[in-house]
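Note that one protein chain is taken out, while the other chains of the complex remain in position.
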Amino acid sequence: MKLVIAVVQDKDSNKLAQNLVKADIRATKLASTGGFLHAGNTTFMIGTDDEMVDEVMQIIQQSCKAREQVVTPMSPMGASMESYIPHPVNVQVGGATIFVLDVEQFAQF
Amino acid sequence: MKLVIAVVQDKDSNKLAQNLVKADIRATKLASTGGFLHAGNTTFMIGTDDEMVDEVMQIIQQSCKAREQVVTPMSPMGASMESYIPHPVNVQVGGATIFVLDVEQFAQF
Partner (left out) sequence: MKLVIAVVQDKDSNKLAQNLVKADIRATKLASTGGFLHAGNTTFMIGTDDEMVDEVMQIIQQSCKAREQVVTPMSPMGASMESYIPHPVNVQVGGATIFVLDVEQFAQF
């Protein structure tokens, strides 16, 4: 038995939750406070058999992999609307940090 | 030293907290977001000596064991009040999922 702890961005949280349900993998979500290093995180705790860890890792990767997104920024504060020419920029979204811990004992009542 | 992580239903959370206090066992509660798999959970982190793990497990079981509860459902939406005959149903409440992890190092400042 392993405990997989995955920290993912809020925006990927629903997709990950749905994909875990589809794969019949049980999980618990912990609220991460608006953070300093990882603002807008959700932490998943996933208990899983040893031989399912790879599948869980794949589901997390498919749901949350870091990727670039094209964003067209709003007019910057103070810039006159006339002089502002919006141009799209790439920002990185997504990503997951995963820790796999060994579970010595597991119980359900 | 072990770290016991217990995911319990919100409705059992206060009872478990009180029973841990009574047994002089220290714990920390983590907020679980309204979840997909375990809506309305609370996650307890309980640090405990190796020889106390069984007692902690028993306290969790006594506080949170899955059980049936008789509920009389409200009139279903759209049913006319005349034709609705309420009858009690059994629903399962409670339950706990518990992971025991080994703690390599423990400190308090």
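A few comments on the model shown:
Note that the chains are named A and B in the order they appear, and that numbering of residues resets to 1 at the start of each chain.
Operating definition for what follows: contacts are C-beta pairs under 8 Å (C-beta built on N, C-alpha and C of every residue); 3 or more make two chains touch, one makes a residue touch a chain.
Because the structure is predicted, anything quoted here is derived from the model rather than measured.
Here one chain is not drawn; of A:7, A:20 or A:46, the residue touching it is A:7. In the full complex, subunit B touches the hidden chain at residues 1, 3, 17-18, 20-21, 26-31, 42, 45, 47, 101-109. Contact between subunit A and the unshown chain involves residues 2, 5, 7, 30-33, 35-38, 41, 43, 53, 57, 60-61, 64-66, 94-102.
Note that only the chains that are shown with their structure count from here on.
Mean C-alpha position of subunit A lies 26 Å from that of subunit B.
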